[in-house]
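Note that this complex is displayed minus one protein chain, with the remaining chains in position.
Right, subunit A next:
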């Protein structure tokens, strides 16, 4: 048998929280290696875990923040190729801008290749739209912390659920207005406050308003401003596990981000194919065409490569930070959950 240095895979974080460890064994299912002299079959655990994940499905909670009209709802629909945003559930675009920041969470179950995802999109209408936007991030910070609190209470329960429902925000897409100049004061304030409690991924919205040169210049400028102001967006440098992570993430941090995106839920015919895009008198902007915009990069980043990592960082870093602070405030003791009729029932 070939000794396989197996470290515990930190998947299924809803079951039991485990310290973050990088699996040595690759995630892709491997075929049985017939060259091994004495094969045991330990590596099939990966396949078992995969099957389990497929059966239980997983939660993903994504928040979108930005001024009204920056295309947040459309982008989320484009990302998950489904009508999952506020836009599709009875929201009328003719609606007035709310007078305060509201938090609206909409859940959908979407399925792909036998894998079920319970996706929750958390929208924040009213952010940045008032004349006086002082502290408009506070309701958002409060919501995020409330989800941590909810999870903590479940975790410290004596009779706790096998699978704690995870409503914690795994990813926060922050929409930057494509002015072509620089960030706005509100952008800086929001990201400074919230990058400490949640994974922030800044995106440049409605990027079809900039030419190629303008885009490159603007991205450089924004990156520099974020750096100068000490804003650590996801993927945060300090959480790079090893050289492989660091190299991959460095490239993303220094070249690709912030992603300049265009969203669309309409299809057009281009060169014989149906593509998602925007039609203008001077041409069709193809959302998934990398020469037109960076939507595909954002999608691959959030969904295809870093989805699990987003959840892990949320659980192992942000949540743990919150938990430690709470326990500290409470004198090292977990917050007591009083057994009322209500939560006794929900625990059954």
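Please note the rule applied: contacts are C-beta pairs under 8 Å (C-beta built on N, C-alpha and C of every residue); 3 or more make two chains touch, one makes a residue touch a chain; residues count from 1.
Quick note on the criterion: contacts and distances are computed from a predicted model.
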{"item": "Undisplayed chain, where the name is taken from the UniProt record, one of \"SEPT2 protein\", \"Epsilon tubulin\", \"tRNA uridine 5-carboxymethylaminomethyl modification enzyme MnmG\" or \"Ribosome biogenesis protein NOP53\"", "value": "\"SEPT2 protein\""}
{"item": "Listed residues A:82, A:157, A:182 or A:236, member touching the removed chain", "value": "A:182"}
{"item": "Among A:44, A:83, A:229 or A:321, the residue in touch with the chain that has been omitted", "value": "A:229"}
{"item": "In subunit A, positions touching the absent partner", "value": "67-71, 93-94, 97, 129-134, 177-189, 205-206, 208-209, 211-212, 221, 225, 228-229, 278-286, 291-292"}
